[in-house]
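Got a structure here, written out as structure tokens. Questions coming.
Only one protein chain is missing; all other protein chains are in place.
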Amino acid sequence: MLTIATGNKAVAAAVKEVRPDVIAAYPITPQTEIVEQIAEYVTSGELDSRYIPVESEHSAMAACIGASITGARTFTATSSHGLLYMHEMVNWAAGARLPIVMANVNRAIGPGWNVWAEHTDAFQERDTGWLQVYVSTVQEAYDTTLMAFRIAEHADVILPVMVNLDGFLLSHSMQSLDTLNAGDFVPPLHLPHAIDVLNPAGYGTLTGPDEHFRFRWEIEKSMRRSRKVIAETERDFAERFGRSYGVAEEYRYEDADVVVIAMGTLGKEAEVAVDLLRNEGVNAGSLRIRWLRPFPDFDLSGREVVVIDRDYSFGFGGVIAQSLMARQRVDLYSVIAGLGGQEVTYDDIAGFVRDRRPGTELWFGVNGDV
Amino acid sequence: MYEIRIHSRGGQGGVTAARLLALAAFRDGKYATACPFYGAERRGAPVVSYVRIDDRPIRVYSQIRNPDLVVVLDPSVMEVVDVLHGLKRGGKVLMNGTTTEKLHGVPAFAVDLTGIALREKLVIAGSPILNTPVLGALAKMGIISVDSAKKAIQEMFSDERNVRAAEAAFQELVI
Partner (left out) sequence: MTEIPKEEFILKCTSACAGCPSTLILRYVLKAAGSDTVLVVPACCTSVIQGIYPNTAVNVPLYNVAFAAAAACASGMSEAFQKAGKKTNVIVYAGDGGTVDIGIQALSGAFERETDFLYICYDNEAYGNTGMQRSGSTPIGARTTTTPGGKVHAKKDLDAIVAAHNPSYLATACAAYPQDLFKKVQKALTLRGSKFIHVLAPCPPGWRFSSEMTVEMGKLAVRSGLWILYESEFGKVTINGPSKAAMIKPVPIEDYLSVQGRFKGIDRKAIDALKSQAEQRAKHLQKEAEGIC
């Protein structure tokens, strides 16, 4: 059905379509609209899920974990401080091999209080064993949330998936949305290690170094296998519903000499900058990274690269820029921009490209000598 | 791309007005986005919302700097905000009120949305509802069709007085 919705409502609508058994969540700006909408679905009877209005995000994830280990399909949503507050359980969910799906509305971390978009919240959960995907439109938020359940629950993955959308910029933006009848696109969940009272087992028992190490390797293997599952899922989604996104979305990329790399809404805004630059005769293209984990492989050789990080690692730099440089030799201009919802326009992005200085780093708007 | 900036105060429904406008444009078969710029969500503080309408998918998320149209739901914000800031050459202003005399040198139109809301008894928690009547005025200005304006209001609100208020604004606005 064609309608118009915010990013938050799109996520809630996708959740309704896959009908989780248990949803546990706690409100936080700018995510709140997701849990409000889900609570409304459940109250009106449109969605037959158990909705647990927990008292904290730590408990939200703990409740999802408790439900998930029984073999139930689970969902939660959070943002920023909420995500950090549940950090311990975020790790637990992945370590326990539970295919929980979580929407995270990206928001800066205090102090001071700042409710606007920044990716640093989710980046702090980067190494937990969750798959992470970043979306850029309302439709993509919907489609990706549907795909997230199928990917998380796939027998070759069985890991949690975090769907990230930019606070306010996307969570509260209204755009057109085509809601789907997903049919059997997301098959019923079969959790191989679900609790069975007829076959009792200990879960998460004391584990020695060798076994611990082996379990971590199992997670890594699943993470690597998930690339194929993501690709298959995208392919099937495209065949059924006619839309596809890829691990990264390319725009005028093929023949580009200089490539802008960004995530989320900045990745979309970059496309407009690319058009501007092309009109000026600059052979620009853009690449919007969708999947942060597993981290995609690109061959950037022979191109100049401008990376916009809406994140940072103190004493290290922009995480995407540094990650790309760790994987390949590339002439790269690193721009830190958009933190705490800083306004970054397509003109600004075009400016980053025009004034690029490969091998250096720009803190947009605040750069000074260190 | 046609870009609209809406000025209001928290609680007056500026954000909803933006959403209604985007929905109406969408029902006209256009692409549309409504992006509120959120500050602290408190009643009475000046609020800005943005609407973009285009024939092609919209990829811009940054704030509108050079609007084609500025809508002022609460003229009192003009004391603290330069509502004409960045207005495109040839851009227009739609104002809630009975006069445009404070706006010099730009094509400005006024319609008494507050009066219409009060007449229709569209008041919530003491505040007149401005976001539905303003759609009638925007239809009169040709931004959206009358039909889609009505559809958008009916999709979001069940109270028919909202449609009547929009109709009244359509009638009263002099172009």
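Think of it as A and B in the order they're written, each chain with its own count starting at 1.
The definition used in the following text is that a contact is a pair of C-beta atoms (placed from the backbone, for glycine too) under 8 Å apart; a residue touches a chain by one contact, two chains touch by 3 or more.
All values derive from a computational prediction rather than experimental measurement.
Engineer: Of the chains you can see, which ones touch the chain that is left out?
Structural biologist: A
Engineer: One chain is left out of this view; which of A:G45, A:G112, A:G183 or A:P200 touches it in the full complex?
Structural biologist: Of the candidates A:G45, A:G112, A:G183 or A:P200, A:P200 is in touch with the missing chain.
Engineer: Have a look at A:T6, A:Q37, A:T74 or A:N104 and name the one touching the chain we're not showing.
Structural biologist: From the options A:T6, A:Q37, A:T74 or A:N104, the contact with the absent chain belongs to A:T74.
Engineer: Which listed residue, A:A10, A:M89 or A:A248, touches the chain dropped from view?
Structural biologist: A:M89
Engineer: What is the set of chain A residues that contact the non-displayed chain in the whole complex?
Structural biologist: Looking at chain A, the ones touching the missing chain are residues 21-22, 24, 49-50, 52-56, 58-60, 62-72, 74, 88-89, 92, 195-197, 200-208, 211.
Please note the rule applied: only the chains that are shown with their structure count from here on.
Engineer: Using the touch rule from the top, collect the residues of chain B that touch chain A in their complex.
Structural biologist: 18-19, 22-23, 26, 31-38, 41, 58-63, 65
Engineer: Show me the residue ranges of chain A that touch chain B in the complex, using the header's touch definition.
Structural biologist: Where chain A meets chain B, its residues are 4, 29-30, 115-116, 166, 168-170, 172-176, 265-266, 268-269, 271-272, 343-346.
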